[in-house]
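In this view, the complex is presented without one of its protein chains, the others remaining in place.
Letters A and B mark the chains as written, and numbering starts fresh at 1 in each.
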Amino acid sequence: MSIWEYANPLKFMGWTAPLVPVLSVLAAVALSVGLIWGYFFTPDDYRMGASVKIIYIHVPSAMMAINAWAMMLVASLIWIVRRHHVSALAAKAAAPIGMVMTVIALITGAIWGQPMWGTWWAWDPRLTSFLILFLFYIGYMAMWAAIENPDTAADLTSVLCLVGSVFAILSRYAVNFWNQGLHQGASLSMDAEENVADVFWVPLLVAIAGFVLLFVALVLVRTRTEIRARRLHAIVARERMG
Amino acid sequence: MTSLLEVQDLTVQRGGVAVLAGVSLSLAEGEALILRGPNGSGKTTLLRTIAGLQPSSAGRISVVPEAIAYAAHADGVKSVLTVVENLRFWSGIYGAGGVEEALETFELEGLADRPAGALSAGQKRRLGLSRLLVTGRSIWVLDEPTVSLDRAAVAMFAGAVRAHLAAGGAALIATHIDLGLEARTFDVAPYKARAGSGEGEFDEAFL
Partner (left out) sequence: MIRLLLRDIVLAVRAGGGFGLGLAFFLIVTVLVPFGVGPEADLLSRIAPGILWVGALLSCLLSLDRIFQLDFEDGTLDLLATAPIPMEGVVAVKALAHWLTTGLPLVLAAPVFGVLLNLPGPGYVWLVASLALGTPALSMIGAFGAALTVGLKRGGLLLSLLVLPLYVPTLIYGTEVARRGAEGLDLGAPIALLAGITLAALALLPFAAAAAIRVNLR
């Protein structure tokens, strides 16, 4: 049996049903632990004070904003190549979540930036890139909403996602070129010297795990909803055929 | 007689819903086939599928590549171009000549330099049909070609089809009126797709 068997809508509904509550509970636990630990049991930063603690929301949401788009790209490619309906629906389901993550990253960034840089918004490359990413999400979702035939919508949004990904990367570099920014370097990287201190690091990892679990759980729930909607659509269409 | 077009067990869909299933037909040189069926029975969908504009959900279409000339309700006539400019454009695209003959066949010589926007509906239709003659293609796939044509123009069109068949071409025509052609008819009504009637069905994965 090939792995693609699991992509059959009925099978998918079957194996994801028990997964959703498990993932939801895990996400709730990881988020609670990460956030409570991060907020109440870590010292203030010597430079940034208590405002540094927004990192526990800002960094994971920013990561998920990008990862959600990457997941949509992979799902779109699978739809184009193998034409698994669930894949297209998963991409559709992930878009609003990614968009909300982008908004959270932008808002928490503004709240963090205000005391740090003295301004709510700066045309810093990272901030600008996220704003552009937000526009891409809006366009992608508008495209899904505008087209009635679900297969046509899946095809066109997949093409848009592919081209959009290329242009999102181009925009990222263009924006870097356009303005060298205020934003601090990446909070997480393989290079240890760049990393935030260990005290902040462990709860941050837990919070990130929480966001990932939350994202997966939400995508599953939304994909299941989309599958049910499609099923309803199919039943109604069949009734009409007689 | 060699067969130009062979359709086997074809299922066609519109808007993701199967409309016709198990359609088999064939078309040989010099042969015309008249498609009949009530409105909404899937004639247009079948013709578009055969013309390669939309994919079929099951079955096989075998046809010589680049042999089909398709014409539908919308003529693709540009109203700001003159009649002859419209025809020259398509003859240029297909790389075949015959603009003069096409004008003659559909009695458009007198209108040749008039902008297509100034034509009546029937004249515009004649222009749309005369495009078939400049494609140089052997299989005509026509969807309601006689809409808004008067009796004389219908006879003109029937003459053009007859000449095309005599020259070894073939035609697949969806129409409701009698063209006076010696042609077989093909009723699509018995092929109406029913739920649970076959494989490759719409959204079957979701049920």
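Criterion: a residue touches a chain if its C-beta (ideal position, glycine included) is under 8 Å from a C-beta of that chain, and two chains touch if they have at least 3 such contacts.
The structure displayed is predicted, hence computed values, not measured ones.
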Legend entry - Contact partner of the left-out chain, one of A:Ala142, A:Val202 or A:Val236: A:Ala142
Legend entry - Residue among B:Ala28, B:Ala58 or B:Leu81 that touches the chain left out of view: B:Leu81
Legend entry - Sole contact to the chain not displayed, among A:Met13, A:Leu77, A:Leu160 or A:Val221: A:Leu160
Inset, instruction - Taking the full complex into account, find the residue in A:Val29, A:Leu77, A:Ile111 or A:Ala174 that is in contact with the omitted chain. - result: A:Ala174
Legend entry - Interface with the unshown chain - residue positions in subunit A: 132, 135-136, 138-139, 142-143, 146-147, 152, 155-156, 159-160, 162-164, 166-167, 170-171, 173-175, 177-178
Inset, instruction - Against the chain that's been left off, what residues of subunit B make contact? List them. - result: 48, 51-55, 66, 68-78, 80-81, 85, 88-90, 92-95, 131, 135
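By our rule, only the chains that are shown with their structure count from here on.
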Inset, instruction - Could you please state the distance in Å, as a whole number, between where the Cα atoms of subunit A are centred and where those of subunit B are centred? - result: 48
Legend entry - subunit A contact footprint on subunit B (complex, rising order): 15-18, 193-195, 202-207
Inset, instruction - Within their complex, state which residues of subunit A touch subunit B. - result: 8-10, 85, 148-151, 227, 230-231, 233-235, 237-238, 240-242
